[in-house]
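First the structure, then my questions, so here it is.
One protein chain is absent from this view; the other protein chains keep their places.
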Amino acid sequence: MTTLEHQVGSHPIPNPQKSLITKLHMGTGLVIGAIFAFGTYYWLRSGQDMTVARNVNKVLLISMFMWSFGFMLGIGAFIGPFRWLIGKDLTAEEQLFLAGEGQGVSRYFRYCTDHKVVGIQYLVGVMAMLGVGGTLAMMIRTNLISPGSKFVTPVIYNSLVGLHGITMIVAMIVVSTGPFGNFILPIMIGARDMAFPRLNALSWWVLFTAIPVLCSAWFLGGIPTGWTAYAPLSVQAGPGMNAFVATIIIFAISTAVAGANITATVVTMRAKGMKWNRVPIFVIGATMSVALAIPAFPTFMVSMIMTALDRTAGTTYFDANFGGSGWLYAHLFWIMGHPEVYVILLPGVAILMEVAPVFVRKPLFSYTAAILGFAGIAGLSVLVWAHHMYMSGWLPMLNGPFMVTTEMISVPTGLIFLVILGTLWRGKPWMKLPMLSVYAFLWNMLIGGVTGVYLSDVPADNYLHGSMYVTAHFHYTLMGAALTGAIAGLVYWFPKMTGRMLNERAGYISFWFTQIGFQILFLGMFIAGAEGQPRRVADYAAVYRNSDRISTMGAYLIGTGMITLLWAVVHSWRKGAIAPMNPWGAKTLEWTVPFPVPLENFDEAPIITSDPYGYGRSEK
Amino acid sequence: MTTTTSTRNNKSAIGGLIFVLLGVIVVSTVGVVLHTLSADPQKKLYATVSGTMSTPQGVLPHAFIEEGVYPDSVLSKSHGANGGSHPGWPSYGPATHLVLPAHSYVTMTLTVYDSGEKLNHAYFGKVVGTVDGTMTIDGTQVSALPADGVQHTFTLHGLPTSTQDPLFVNVPLPKMTDDQMKVYDDKGTLPVGHKVVFSFITGGKGEYVWNCEYPCGDGTYAKFGAVMGQLGYMSGKVSVA
Partner (left out) sequence: MSSHDHEVEEVLPPTPGDRVITFLKRKDVVQSFVLGIFFTLVFVILGRDFYPKWMPTIMSTDMKANEALMVAFTYISAPVCGVVLGIATYTFLNRHTGDTPPEDGPAIRTNTPVVVVWGIVSSLMALLAIIWGLVELNVGSEAAASEARTAMVVEVTGSQWVWTFKYPAQGIETHELNLPIDQPVIFDVISSDVNHSFWPVQLGVKVDANRLQTTVVHTTPTKLGAIDVKCAELCGLYHAYMETTGQIMTAADFNNWVTAQGGHVA
C-alpha cells in the first residue's frame, strides 16, 4: 500500500483551501440536517390530516431519515461518492485533509478518515450513550423503590424501560468494537489504517445521527414497548415509536458498514508474518463479533421496516385480523436478538483474554481453545433464537430442539473459562485495574452463565420467563461480563489513546462501587424474579418490597461508581500522569508505536515472527 | 513521593468528589424533571358524602360522585390548555383521578355523550362488581349491554396486593344513536346524554386504576393506541382514602 505522504510528495501540511471538503464539519452537518428534517416535516405536514396516526407516522419517519441524510450531506460524506459518479476522486491533498493531518482538535468534529480519530469519536459517543442509559436506569430503579410509587407515570415508566434498553443495547454493541476496534485493532495487526477509511468515518457519523433520533422519542410521547418492540404493540404505539424504528434502521446501516470494514481490515491488512495463529486474541474476538453482526442485524432492520409499513402504509404483517402474525416479528427480532448478545459479549471477553496474559506474565492458555470457544459460541448463537419463544405458544414441539442447541452453548462458554483460568493458573497476577476486571468477569459470567442454563431449560423457563429473574440474568452477562471487559479495555488502552495513565485511585473506587453495587442490585432482582415479579412493571405488589428496595440501593452505588469512572477519564485525559510507551510491558504491536500515534501508525511496516504471548520462563 | 504529589492527589480527590456530586445533581435533576412531568395534570375529583346507606356490610357512609364521558376532550373541561386537550379524542371529565372514601357505599353517576361500535371483548358488556350486579340507564335497571351497544366502559381494577382490599367494577356505557350524534356532528352541541347510575362498596384504603375497555383509539391496532395509551383521557386513578 502506498502511503499518503508518498502520493503528496514533499508537502507535509496540505493546503487545499479551495476544496469544499475543508469547509464542512459537524456544524454544517447539524445545520443542513436540521434544515432537511424540519423542512421535510413542515412541507409534508401541510395537506395531511395530522389527526390520523398513520399520517403522523409517515411524516415523522421521513423527516427522521431526511435528518440523517441531510447531516451526512452537510458533513461532506457524499463528496467522494459524488466525485466517483463524475469519474473523478478526491485529490491526494483532500485525502490527507480528510485524514485529519495537522488539524488538531477540530478533526474530531469532521468527517475524518483516520481510524484513531474515529476510535476517539466512538469512545466519547459511547460514554455519552452509557451515561444517558445509566441515568434512565436510575430513574427506573427510583420508581421501583417502593410499591405504589408515584415517582413517574406508567407512560413515562414504560418509556424509561424501553429507552434504557435500546440506548444500552446500541451502546453495548459498539462499546468495544467502536473505540478499540477502530483505534487499537488496526495498530495491533500492523496496518496503516482501516481497509475502507471513508466507510469508517461513515459508520461513526451515521451512528451519530441515530442518537438525536432516539432522543426525540422523549419529545414524541415515548415508547410503550420495551426495547424488544414486540408487534403488534409497536404498531399500536404512538408517535414516539417512529423514533425507535428510525434509530434501528439507521443503526443497522452503521453496524453493517463498520462490520464489513473491520472484517476486511483484519482479513486483508495484517502485517507481514501475522498468520492466523499469531493474531492477538482481541482481534479474533472483535472480528467474530462484527462478522456475526453482519448477518444478524439485517433481520432487525427488516422487522423495523415491516413495523414502519404496518404503521404508515396499512400493511398487516403483524396484524392477525388480516392474516399477519406477531410471531413473525418475534422470529425476526430474535434471529437478530440472540446473536446480538454474543456480538456484545465476544469483544468484551476477548479484551479480558488480551489483558490476562499481560498482567499474569504468562502466555494465553490454549489459543486454540479460545478460538474454538469463540467460534462455537458464534456458530451456535444463530441456532438458538427460539428459546426466547418457549412460552409464546409457537410450535411447542420445537422447544426440545431449541433447548438442545441452547444448552450446547455452555460447552464453548466453558472453553472461555478454561482459557482464562489456565492463563491465571500458577501465575502471580499483577493486580492492576484491568486484572481486577478479569476476576469480576469470572464471577459475573459464572452467575450469568449458570442462571442462563436454568432459563434455557423449558420447564424452569415456565416459571422464570418474563420475570425479573431474566432481567437479572442478562444484566450479569451484558453488564457484568461485557461492560466489565470494555472498562478493562478502557483502562488498559487509555495510555495509548490519550497518552496519559488513568487515575488509579479513582479507578479502584469506581471498580468497587460499581461491582459491589452490581451484586446488590441483581441479587435483589434474582430474588424478586424467584418471588414472581414480572419484568417491566411500573408498580408491584407489597410482597416484593424488600427485594426491590435492595436493588434500588445497589443501583445508586453503581451510579456513584460510574460517575467516579467518568471523572477518572475526564481528569486523567486532561491532567493524568504522562504514560510511557509501553506501561504494562505488553508484547502486542500497539505498544511499539509512540503517542501521539503517527498518522499512518508505523514508520516501518512491522514484521511478525511469533504470537504476542511469548511470556514466561520455560518449564523444566 | 513529595509533598507536591500528595497535595496534587488531595486536590484531585476534592475535584473528584465535586465531580461526583455534580453528577448526582445532574441525575437528580433529570429525576425532578421527569417527576414534574409525571405530576397529575388533573385536578382530583372528590366524592361527596351525604347520609348513610345500610348494606350487607353494615351501615356505611353514602358517597356520591359524578362524571361525564365526552366525544371530544375539548368538551370534557378536564383538559385545559395545560392539561393536554386533544381535539378528536374522547375523554372522561371533569377529572380522571377519582378520590373515594374508604368503607363506603359509593354511587357514581356518569352522563355519557358518545357514539360506539363494538367491544373487542364482549365480557366488558356485563355489569360487574356493582351492588346487585346492575346499573340504571336513564332510570331503567340493566345488568348487561350487547357488545355493539356500548360507547365506553368504566373498568376499575388494581394490583392484587396484601396491603389493600380487592376492588373490581366494570360498567358498560350505552352508546348514543347515530341520529343523536348527528346533532353533535352538525352543530357541535352535545345531545342529551344517557344518565348511567351504579353503586359499589369500597374496602379499606388503596390505590387502584381505571380504564375504558371500549376500543376508542381510532386508526391504531385494535383501536387501543392513541388516546388509550395516554393517561388522563380514558384512563386514570382511583384513590380510596
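For reference, chains read A and B in written order, and residue numbers begin at 1 within each chain.
Criterion: a residue touches a chain if its C-beta (ideal position, glycine included) is under 8 Å from a C-beta of that chain, and two chains touch if they have at least 3 such contacts.
For clarity, every value in this text was computed on a predicted model and none was experimentally measured.
S.K.: Determine which one of A:Val59, A:Cys112, A:Val266 or A:Leu415 touches the chain that has been left out.
M.R.: A:Leu415
S.K.: Out of A:Phe38, A:Phe78, A:Phe109 or A:Tyr230, point to the residue that touches the absent chain in the complete complex.
M.R.: Per the contact definition at the top, the residue touching the missing chain is A:Tyr230.
S.K.: Looking at the whole complex, which of A:Ile75, A:Val155 or A:Val491 touches the chain that is not displayed?
M.R.: Answer from the full complex: A:Val155 touches the omitted chain.
S.K.: Just name the one of A:Leu44, A:Ala92, A:Ile145 or A:Met391 that touches the chain not displayed here.
M.R.: Touches the omitted chain: A:Met391.
S.K.: Which candidate, A:Met50, A:Ala128 or A:Val404, sits in contact with the chain we can't see?
M.R.: Only one listed residue reaches the unshown chain, and that is A:Val404.
S.K.: By the contact definition given up top, give the residues of chain A that touch the hidden chain.
M.R.: Chain A touches the missing chain through residues 154-155, 157-158, 161, 224-226, 228, 230, 232-233, 236-237, 319-321, 325-327, 359-363, 365-369, 391-393, 399-400, 403-404, 407-408, 410-411, 414-415, 417-418, 421-422, 424-431, 435, 439, 442-443, 446, 450, 453-454, 456-460, 462-463, 465-467, 527, 530-532, 534-541, 584-585, 613-620.
S.K.: Name every residue on chain B in touch with the hidden partner chain.
M.R.: 120-121, 123-124, 126, 128, 155, 157-160, 166, 168, 170, 209, 211, 213, 215, 221-222, 224, 228-231, 235
By definition in this document, only the chains that are shown with their structure count from here on.
S.K.: Report the inter-centroid distance (CA atoms only) between chain A and chain B in whole Å.
M.R.: The answer is 40 Å.
S.K.: Give the list of chain A residues in touch with chain B in this complex.
M.R.: Chain A residues touching chain B: 51-54, 135, 138-139, 142, 147-148, 150-156, 160, 221, 224, 232-233, 235-238, 310, 319, 503, 505-506, 539-543, 559-560, 563-564, 566-568, 570-571, 575.
S.K.: In their complex, what parts of chain B are in touch with chain A?
M.R.: Listed in rising order, the residues of chain B that touch chain A are 9, 12-13, 15-16, 19-20, 23-24, 26-27, 30-31, 34-35, 37-38, 87-88, 159-163, 207, 217, 219-222, 224-226, 229-231.
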